[in-house]
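This report refers to the structure that appears directly beneath it.
A protein chain is absent from this complex, but the other protein chains hold their places.
This part shows subunit A:
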Amino acid sequence: MSYANTRSKPEIQRPVSNIFILTSLFAALFMNWLPWEGIWLMLRPDFVAVVLLYWCMNKPWRVGIGISWVMGILADVSDASLFGQHALAYTLLAFGGLALHRRLQMFDLRQQTIQVLGIFVLTYAIYTLAQWQINGYVVWAYFLGSLTSTLLWAPLNLMLRAMQQRRAERESRS
């Protein structure tokens, strides 16, 4: 009974704990910090960006621009880029997610993926722009990451949704 209830609710109304959100964000940081090298580094999706966008879209009043900015600062320190470079990119990403969340919820996953590509390309472009201002050159292959991030959108969406579902079930049973 409760199972049917939670399932029929639209995603935005499903309950989710703060701990789950935090864990997912730190897991994303962990994935970003794995020792990627060479071509894999080029192809690495930005897990943090994908997870942040997911939460901004589905829980816009819980995860927003402030949390995205903090995650950006953590990312900046970990890969020794300038303070604020990732933070600026993630701030805009979060704003994109917040601004579009009503529209995107009307779409299914496939349609969402196309829309999300735009947001990711913008995020990557901002990071690259800052880099270009400082160092004076651009590595175009870096944008491959925005494509792989977009490809990651659907699987990650399904995974996070399924995990939320399981938690909600467990809570309603106990």
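Simple rule for what comes next: a residue touches a chain if its C-beta (ideal position, glycine included) is under 8 Å from a C-beta of that chain, and two chains touch if they have at least 3 such contacts; residues count from 1.
In the analysis below, contacts and distances are computed from a predicted model.
**Q** Identify the UniProt protein name of the omitted chain, choosing among "Carbon monoxide dehydrogenase small chain", "Peptide/nickel transport system permease protein", "ABC transporter substrate-binding protein" or "Cell shape-determining protein MreC".
**A** For the chain not displayed, UniProt's protein name is "Cell shape-determining protein MreC".
**Q** Which of A:Leu22, A:Ile114 or A:Val139 touches the chain that is not shown?
**A** A:Val139
**Q** Looking at the whole complex, which of A:Val50, A:Leu88, A:Val116 or A:Ala168 touches the chain that is not displayed?
**A** Missing-chain contact among the listed residues: A:Leu88.
**Q** Take the complete complex as the reference. Which residues in subunit A touch the chain that isn't displayed?
**A** Missing-chain contacts on subunit A: residues 26, 29-30, 32-37, 41-42, 44, 61, 64-66, 69, 72-74, 77-85, 87-88, 91-92, 95, 98-99, 102, 130-131, 134-135, 137, 139, 141-142, 145.
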